[in-house]
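Next up is a structure, given as structure tokens.
Excluded from the complex is one protein chain; the other protein chains are retained at their positions.
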């Protein structure tokens, strides 16, 4: 079993496509669901109501090895996370039992909402980063 | 050809499911896309940036007659609209050429954003309703 | 607590929209997820691999009372089901704690795959219907 924070999920019908497998775009949503579950496991929310900061994704990638199908049960494993002053990058492995479905990463950047509704890059609060990394980083 | 405001669309791959046809939930999005195109045809937006009022859906239904498939071209026809003091109801027919795919309706209610982020029922502005009905109601 | 088969769910980020609430189309997917969980609870799958019959939706409706928001936990309750020779109709209530989010229904029709890839209406197998109704119908 791959070490790391694990998010368990089952494939829903609406996530499949005419090729008979999960549409590739869902792997990005699965990764995000796992990341947000990790925020909750750290006692946080990625988007508390009325928050002044937010965490839009600035990069996302996935490499597909095997398809998922309707009703498959699988795990999204957060294998690690790395922070810079303004971003957190999460690395994922998706597994169905012992089989690797694929691997990918998401990078979220901290932004502050501007009065006009826009977003400005902001430093990531140190306490938030520390709590996320504590859950996301497997102990040595 | 069914009279009414017409919104033309093509089925995208991600909208299909393992049964080989468009997932039923997409018909609700197709109806909404057509409704929003109608707002634009009336010189309006259903959700202008910073708007104090909004139009959440309070009822939605669809009856399915025939399936849509990948790359099909189809039309969502707004057959009519009816307003009450606080709601607008739109009736739709979805057609692929001469074939009827199904019919349905959406009812949107006017709400005003409360300071706490919640929504309160509000009277629909008369000028907005008049412009919507002018586009949505086929001339007698 | 409303009696009936219960499916528990949490709102995911991708299910929200710019109005700050769950997009209305997701309530239809939530109902379907609950229905498919009920099939599993009955020892069945709505779409086993290689199946000759399928269950497309022929009608769907929902009435919205209150919005769901990001990370809300809620229950989709299957309040009952009714069968005809070729269809099964499921009735749902969506609840967040004691609060009613809305109610709706889905009607699925039994079809047999034709050799050309099309679908033909078919009688619903009696044993499948009996097992579904046993789970979906609260005891008197």
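Each chain gets a letter, A, B and C, in the order it is written, and its residues are counted from 1.
Going forward, a residue touches a chain if its C-beta (ideal position, glycine included) is under 8 Å from a C-beta of that chain, and two chains touch if they have at least 3 such contacts.
Bear in mind that the values here come from a model prediction, so they are computed numbers and not experimental data.
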Using the touch definition up top, pick the residue from A:7, A:39 or A:62 that touches the left-out chain. A:62
Among B:14, B:41, B:66 or B:83, exactly one should touch the missing chain; which is it? B:14
For subunit C, which residues reach the chain that was dropped from this view? 13-14, 16-18, 20-21, 23, 25, 49-50, 69-70, 117
By the contact definition given up top, give the residues of subunit A that touch the hidden chain. 18-21, 24-26, 28-29, 32, 47, 54, 56-64, 67, 117, 119
Considering the whole complex, not just the chains shown, which residues of subunit B touch the missing one? 12-14, 29, 32-33, 36, 40, 45-47, 49, 69-71
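One rule holds in what follows: only the chains that are shown with their structure count from here on.
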Central chain of the complex, centres being mean CA coordinates: C
Chain-centre distance (mean CA atoms) for subunit A and subunit C, in whole Å, is 28
For subunit A, residues that touch 2 or more chains besides their own: 13-14, 49, 69-70
